[in-house]
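A protein chain is absent from this complex, but the other protein chains hold their places.
Here the chain labels run A, B and C in written order, and each chain numbers its own residues starting at 1.
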Amino acid sequence: MTSACLAITGNRENRQTAGTPLNNTVFMPYCTGPSSIPNSLDYFESLLRDPNSGLDLPAAVILETIQAEGGIYVAEIEWLKRLRKLCDEYKMLLIVDDIQVGCGRSGTFFSFERAGIAPDIVCLAKSISGYGLPMAINLIKPGIDVWKPGQHTGTFRGNQLAFLAASGALDLWKTPDFQEEIHKKGLFISDYLTKRLKSIDARIELRGLGLLLGVDLSHVGGEAFAKKVSQSCFSAGLIIEKCGRDDVVLKVMPPLITSEEILEKGCDILCTAIQEEFK
Amino acid sequence: MTSACLAITGNRENRQTAGTPLNNTVFMPYCTGPSSIPNSLDYFESLLRDPNSGLDLPAAVILETIQAEGGIYVAEIEWLKRLRKLCDEYKMLLIVDDIQVGCGRSGTFFSFERAGIAPDIVCLAKSISGYGLPMAINLIKPGIDVWKPGQHTGTFRGNQLAFLAASGALDLWKTPDFQEEIHKKGLFISDYLTKRLKSIDARIELRGLGLLLGVDLSHVGGEAFAKKVSQSCFSAGLIIEKCGRDDVVLKVMPPLITSEEILEKGCDILCTAIQEEFK
Amino acid sequence: MTSACLAITGNRENRQTAGTPLNNTVFMPYCTGPSSIPNSLDYFESLLRDPNSGLDLPAAVILETIQAEGGIYVAEIEWLKRLRKLCDEYKMLLIVDDIQVGCGRSGTFFSFERAGIAPDIVCLAKSISGYGLPMAINLIKPGIDVWKPGQHTGTFRGNQLAFLAASGALDLWKTPDFQEEIHKKGLFISDYLTKRLKSIDARIELRGLGLLLGVDLSHVGGEAFAKKVSQSCFSAGLIIEKCGRDDVVLKVMPPLITSEEILEKGCDILCTAIQEEFK
Partner (left out) sequence: MTSACLAITGNRENRQTAGTPLNNTVFMPYCTGPSSIPNSLDYFESLLRDPNSGLDLPAAVILETIQAEGGIYVAEIEWLKRLRKLCDEYKMLLIVDDIQVGCGRSGTFFSFERAGIAPDIVCLAKSISGYGLPMAINLIKPGIDVWKPGQHTGTFRGNQLAFLAASGALDLWKTPDFQEEIHKKGLFISDYLTKRLKSIDARIELRGLGLLLGVDLSHVGGEAFAKKVSQSCFSAGLIIEKCGRDDVVLKVMPPLITSEEILEKGCDILCTAIQEEFK
């Protein structure tokens, strides 16, 4: 990974792989989740306004509108709108990392559509190629693109198979009601899990949006518990990854085209696995 | 100034003189003043504890126990004690910048004595040489000093005249009751200014400790007002510097050996100058 | 590309894409080619030995044993041996970038085999996956590998299709006489081109090793000339890339498994295209 990428990851262990200081980056508290503080944008704004705060005016702000690896934390719409305004006011570019939560994952193609804001740069990768072929795109507002064509190139840029798969994946969005379908599936899973998890243990927390949900097990056994559930799911034919601090959040993240029938089956496997652990 | 020094100053204009990125430093909110937030050490501790906060474990924490150029903000004793504990817990060195607020300024020789804590490194300069000759010292706990003797040397290190003056200034502390005298003078000024400033305008704020007081004029005319008062004082024979954001705080900072008679005269000049501005 | 990669490329235009200073790297003259000086290793050794040379002892030396993009310059065997010794003497790791010139390109699987030396780290990519699927490997001497498994990972690591293709490409080396075949093909092309190019214009220079040859046109028309020849070749069904300063060197670099018949046809297209340009 580039040192710029490592400089903007919060993960201390990954950061150490750089071997050199990771710089030119300042972390600000998010609106929700473990590294949050109340009125987080008030704090950010006070640092921007105060010429003695130690914060040099940043060139850009980068964020996920839903923290994915961080443990599935969804930013509030009002917070996102105000952040966009702050960026305008202080001439900072707004960069949205839609690598994990874009490409329809949150219910719309881009994750920021729900807030009605437009970033200056959008990072896309992972699902953009349909099913995991190496591909990444940066969408850059034309006026701010200072690179010459091909200036930042390399041997493996422009993987042709990935381009074809990506083209196929984008074609899905021409299907009538495709977005509506994602929305419905998201509600279905959310309803299913809410109901069954509540009946298992009220301390299990469910967070998320669209087809990206997080089952937070930090209050019912934590890391060891989550690991066992994930392993039981795997044995029963369901791959479910862990995320969040100490890997205590199970990430429900099915392909957008999965049928409701299979979604139900997956949810059942997950809930049964959790239930079993309580015995 | 070194890039390390610029990297730890909050002043954006000074920072720009470096010409290169200023790195390896993260600013944390103070317990009081403009860049403060409620429960600032809770926030710092949460970043230290969270392995995904984006904060690499720092080698050291550096602070002034009283922000001087920042506008005379006195850190609370409990906050300083807890910070020392955090440093111990996370194996961070505690560096106290006592350049402006040390050497007796706050009432004791070191500014941190009132909190009963011991830093790992103490930076001394300014008053250490008695009356302004170039001299600076870093007191380093023996076990952590990794430099060879003279390794970080230069042509103008060890100015002999400054050494003599510093020796004389340190001798003052052998005078019986010298520290007690500073304390009494501090109370005298503080009482005098509190009384007269309140009678002039209740919105004038007085902050500080020992012989370091700040008269905050931000609510009674701000920058222009402070500038005029400072100029009137100068005409009347009193040098008074401005500090704080937008230079709205007048810094009362007499030599430790000034007699009470002269202190009173200085306070009178200052209060009269403020009074005149209200007419 | 990572800033570490850009820091070790000589190409000024690519370097500028980083947007930040490229550091922790010092360039030393090669034994041959445009940035060479006589006795280049004497110079390097003098800088290593002199504690006042301004050169901090490097952690590692990285080089291509044949400069490929640089214009096809083959390092002398004695120079490579002495460099390996210097690395041992000054405890510097020797890293060979075999991305373009490894995987059999020079006649042996690794390009450094001809010098009988063993690097500490070998970088492989490009041909390693057989025919251009994204794949890269660093071979690291076990004792110096400080990374935990998967510590420097990412979404697109371990492309499965590339692994299969790479496995197939490696199987070629089990074919009896595969290496011998490459050697023979290299000689065939080299002989063919030497003969015909000499008859066209003695100022055309041929350099290279194995199946990596460079036709240097700098003395017969330079950049414009090379561009036209490359375009004529393309029209006649042969892809030939340009390399070297100002793109004046045509890079003859056929797949290792190309038959002698097709190699001859390709060489003929190339020579004919050059011949045509002289008319």
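In this section, contacts are C-beta pairs under 8 Å (C-beta built on N, C-alpha and C of every residue); 3 or more make two chains touch, one makes a residue touch a chain.
The shown structure was predicted, so the numbers you read here are calculated from the model rather than taken from an experiment.
Undergrad: Can you list, in ascending order, the chain B residues touching the missing chain?
TA: Per the touch rule, chain B residues meeting the hidden chain are 1-4, 13-14, 17, 20, 24, 99, 125-126, 132-134, 147, 151-152, 154-156, 159, 161.
Undergrad: On chain C, what residues meet the omitted chain?
TA: Listed in rising order, the touching residues are 8-13, 15-16, 21-27, 29, 34-35, 37, 43, 46-47, 50-57, 70, 245.
Simple rule for what comes next: only the chains that are shown with their structure count from here on.
Undergrad: Given a C-alpha superposition of chain A onto chain C, how large is the rotation in degrees, taken in steps of 5?
TA: C-alpha superposition angle, chain A on chain C: 180 degrees.
Undergrad: Could you tell me the distance, in whole angstrom, between the mean C-alpha positions of chain B and chain C?
TA: The separation of the two C-alpha centroids amounts to 59 Å.
Undergrad: CA centre of chain A versus CA centre of chain B: separation in Å?
TA: It comes to 44 Å between the two C-alpha centres.
Undergrad: Among the residues of chain A, which ones contact at least 2 other chains?
TA: 13, 24
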